[in-house]
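Yeah, one chain of the complex is gone here, protein chain that is, but the others are all in their spots.
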Amino acid sequence: MTTDLRAQALAALAEQTIELPSWAFGNAGTRFKVFSTPGVPRDPFEKISDAAQVHRHTGAAPRVSLHIPWDLVDDFGKLAQHATDEGVSIGAINSNLFQADEYKLGSLTHADPAVRAKAVAHHVQCIDVMRATGSTDLKIWLPDGTNYPGQDDITDRQERLAESLQQIYAELDPEHRLILEYKFYEPYFYTMDIPDWGTSLLHCLALGDQAKVVLDTGHHAPNTNIEFIVAQLLRVGRLGAFDFNSRFYGDDDLIVGAADPFQLFRIMNEIVRADALRPDSGVNFMLDQCHNIEPKIPGQIRSVMNVQEATAKALLVDREALRAAQRSGDVLGANGALMDAYNTDVRPLLAELRESKGLPADPYRAYAASGHAEKAAAERVGGQQASWGA
Amino acid sequence: MTTDLRAQALAALAEQTIELPSWAFGNAGTRFKVFSTPGVPRDPFEKISDAAQVHRHTGAAPRVSLHIPWDLVDDFGKLAQHATDEGVSIGAINSNLFQADEYKLGSLTHADPAVRAKAVAHHVQCIDVMRATGSTDLKIWLPDGTNYPGQDDITDRQERLAESLQQIYAELDPEHRLILEYKFYEPYFYTMDIPDWGTSLLHCLALGDQAKVVLDTGHHAPNTNIEFIVAQLLRVGRLGAFDFNSRFYGDDDLIVGAADPFQLFRIMNEIVRADALRPDSGVNFMLDQCHNIEPKIPGQIRSVMNVQEATAKALLVDREALRAAQRSGDVLGANGALMDAYNTDVRPLLAELRESKGLPADPYRAYAASGHAEKAAAERVGGQQASWGA
Amino acid sequence: MTTDLRAQALAALAEQTIELPSWAFGNAGTRFKVFSTPGVPRDPFEKISDAAQVHRHTGAAPRVSLHIPWDLVDDFGKLAQHATDEGVSIGAINSNLFQADEYKLGSLTHADPAVRAKAVAHHVQCIDVMRATGSTDLKIWLPDGTNYPGQDDITDRQERLAESLQQIYAELDPEHRLILEYKFYEPYFYTMDIPDWGTSLLHCLALGDQAKVVLDTGHHAPNTNIEFIVAQLLRVGRLGAFDFNSRFYGDDDLIVGAADPFQLFRIMNEIVRADALRPDSGVNFMLDQCHNIEPKIPGQIRSVMNVQEATAKALLVDREALRAAQRSGDVLGANGALMDAYNTDVRPLLAELRESKGLPADPYRAYAASGHAEKAAAERVGGQQASWGA
Partner (left out) sequence: MTTDLRAQALAALAEQTIELPSWAFGNAGTRFKVFSTPGVPRDPFEKISDAAQVHRHTGAAPRVSLHIPWDLVDDFGKLAQHATDEGVSIGAINSNLFQADEYKLGSLTHADPAVRAKAVAHHVQCIDVMRATGSTDLKIWLPDGTNYPGQDDITDRQERLAESLQQIYAELDPEHRLILEYKFYEPYFYTMDIPDWGTSLLHCLALGDQAKVVLDTGHHAPNTNIEFIVAQLLRVGRLGAFDFNSRFYGDDDLIVGAADPFQLFRIMNEIVRADALRPDSGVNFMLDQCHNIEPKIPGQIRSVMNVQEATAKALLVDREALRAAQRSGDVLGANGALMDAYNTDVRPLLAELRESKGLPADPYRAYAASGHAEKAAAERVGGQQASWGA
């Protein structure tokens, strides 16, 4: 790698931030079983403290997404202050449309206007949390869908959804964004109401400039080329955020980069190519994962490191050589220019970056040595461990 | 359809039985939410009573599979008697290897011999239940697997599994069968320890003649030709049972025939072709489904009807015409012979069959009119509704 | 079925038309082998004659799509007259961007402006053919893509594509449409340049009202809910046409309805629901198939019949009952309303329709008895049989 590329990479990596989900620190699982782990947080304050551990050791994770109602507290000012005290801040506010009994057949798309009104009102509440915490992103993952052909009318549901979203959008402050996620399937199995980027984008275009698409890396059909979607959404100015995780099969929610590190690199390559790594690019890089069997904080640290490594490799692509090969139709040469960067071991570069910031060279080992896990397990006795359902 | 085909079909349909899973009558859901429904059973006795409703209206569902420990009772003789009183009997006994905390990293495959011993002992308990209830099928679905490459050694786990299965197999009585299910993914996401029919079959071959493969129609990779597997397992004499359900994406566990009725017909066509519909063929036709949003008993009734309709169509295939077209290389003619049967409306034939047995022509409507749902909702107040977790 | 539904269905079916592709009458195959068949046409005139056989026996296939340059003739007026003489007319004009050596690395997206200019000029030629034949649809399937990550820049290719399409669009007459197809993969394997409906739609929106999306039923990721896309494109007024065929795996191009007849029914159900079956709805129902091993004309006849049967079933859905069940949240009732129509044997209804028009009740058998196949095989000796490459 040239000296210039190296220096530029270090500078860009120094600015890169990744947002952590509060729920990653609680227990998670499959429909078959949620295993519990000693030391898991029992309330939003403890979740933020755990998230702060990740930031403390990586220096790259200064924000925490909240999930309402899981992270409801009486005094959000106090929670935001707690975050500040821990060295982090509140990120996106996530609404929840999948746990109320009324939502069995839909929320923002439900045939009953009263149910839709309840779901819209929930977002007004979330926007209040945004105001109370300084958050600017309202993230909506719509879990609505149907299980059986004919169960409900696909088009009617789209129309109800458009209307509900419009009502929510109207409540936003000027500095707020509504970021809208799509998902291929689950929790419904015949069709989701926002199954793909095209549907999410159509709704965003109808809403206005403050609406952007969220790309969750696990929410696609098998074999989908995700970096193509990244490039396309960047091209039309509507990529609002990532929910990073990885998968071998369905929406496995494994540690980002664990299943296909080359795909993560290709995604970050499109980000770097479009100059969208910049903090002011409008793309929020978030994690959304389930640590079903591994410890949560180390799982999040490994995730942050994986994103950093993929980013570092993308930053090391010799773009002049790449462009030259592409322009001349040198298929293997162009592919080789990309692979040269991918095949580079960037761990020393990132270690150097961390040490230059006064951080441990290896955050994973540093956390393990910190004693926090043992301390949490010893102290957090009693109460109800946080999990998806609470 | 010729008179002969019709008569033969009626005779075969009159003998066909489908086994119901006790857990289908409890609540089910996704990792996001389990919705509850009024009137859902609170114990194994009520589950069997509900299963008996399905048999009462269809005449085709005389057995109920139990799941241990969900269906543990103090006195299995009493439960079996309750079944008899309700007009049904106990079918396969299903073990549970996915809900003990020790099984987080595996059960029959776990690196720790103590955990494996516990999992083996659970099956000894299940075999005792078989003896107490007259059941002859021990059904093992192995949920074991790993989430991350390297997490454990694939081959070591196979060896441990082989040894654990051998220990269980050694406990069987001569009239018992061990039926072994495979699953492509979930609850683990890097690899399952029995992910495909080939792996299940290898273990069955190693165990002996009392071991057979269970084919769950939702447990395959996308696009897999399931009827090919059915034909192959029948050819080598190792198809022990079906777990019927349907899917659009992953293991959706929808009502059998709901997602792809033509596939169900093609499966039943291989069954009929191999003369494996006969009650003594050794193939146990079972349902395994989740009624997440629809009422349970009607969902099971619809499922039984769907299997009956697919079977009726398969029985109506004019096999002489089919063979003649196949032998002469008449691609469209052979396909047409199959499709002629599929395109037939067999509902009148099944109505006729039911009425000849003194059953309602339309079991779905008859159940709706029976008042059982309203009665159960009114009476089953208090207690804990059964669900996957209990 | 009620009398009214039946009468409405007959009226709608009487108006339904399906467009045939000229290339379906030539030889086709896989990359491994193209098998030849006696009697296959050797020029566009014979292809149209064969297509006319399909219309003669079904009464439902009055148009033939042409493919340029495969169907280039010196005098398109003469070809159009030949079509008229045979009782059919010329439908969509399909361009070809995948067989010139220059297109190895792209056509409308190629890095070299000269190659793009050639590809644009080819469409100007196609538009001339439209004028000469009275065709109004210019169909573009863009086969462009890349095989290796890094091979070319995804975004640059989108920009070049947008510019090329704009140049083509500018050439259209006011009554012309540009209909733009997407494809998930093949002939390129890392990414296609129009891989999904979202990308096709974005380009259509940028072009203007005369640009519409073509949905080929074989061009999606595994498990994709196609009828959702149909509903979405109808909702935004951009569904221009179907390319009908069916698949079990990739883009198998099998006879429509052969792999998943229930899916075809669900697609037609969305069409009927949106009142888009009307001849003036702007949706062109076209076939695009490969008859690799079966005879071509019977393959096309079977395809037309399959679309008719799916349509008939969709027309028989009791929409009042369906809506009532949907509105009341009766999941199984709503699904049941749909399935009642699907389970109906509509072959007698279609036989009645055909006989009322003076057509044979069974077009497949009538064609077989017509002697055309034997006549063509005897007369079409010498010359070069048409196939994909010529």
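Some notes on this structure:
The chains carry the letters A, B and C, assigned in the order they are written, with residues numbered from 1 in each.
What we mean here is this: contacts are C-beta pairs under 8 Å (C-beta built on N, C-alpha and C of every residue); 3 or more make two chains touch, one makes a residue touch a chain.
No experiment lies behind these values; they were computed from the predicted model shown.
Touching the missing chain, out of A:A92, A:I194 or A:I293, is residue A:I293. Only one of the listed residues, A:E171, A:D260 or A:D318, touches the absent chain: A:D260. Touch with the chain omitted from the figure is made, among B:R266, B:H291, B:K313 or B:R347, by B:R266. By the touch definition given at the top, subunit C reaches the unshown chain through residues 29-33, 35-36, 98-99, 101, 104-105, 143, 147-149, 184-187, 189-190, 222, 247-250, 252, 254-255, 258-259, 292-294, 388. Of the residues in subunit B, those that touch the hidden partner chain are 105, 111, 147-156, 158-159, 184-185, 190-191, 195-199, 201-202, 220-225, 227-229, 231-232, 234-236, 262, 266, 270, 273-274, 322-323, 326-327, 329, 331-332, 334-339.
Touching the omitted chain from subunit A are residues 222-223, 225, 248-249, 258, 260-262, 293-295, 298-299, 302, 309, 331-332, 335-336, 342-345, 347, 364.
We adopt the following convention: only the chains that are shown with their structure count from here on.
Think of subunit A turning onto subunit B: fitted on CA atoms, that turn is 180 degrees, to the nearest 5. For this pair, subunit A with subunit C, the centres built from the Cα atoms lie 40 Å apart. Centroids of subunit A and subunit B (each the mean of its C-alpha atoms) stand 38 Å apart.
Multi-chain contact residues of subunit A (touching two or more other chains): 105, 147-149, 184-185, 190, 222.
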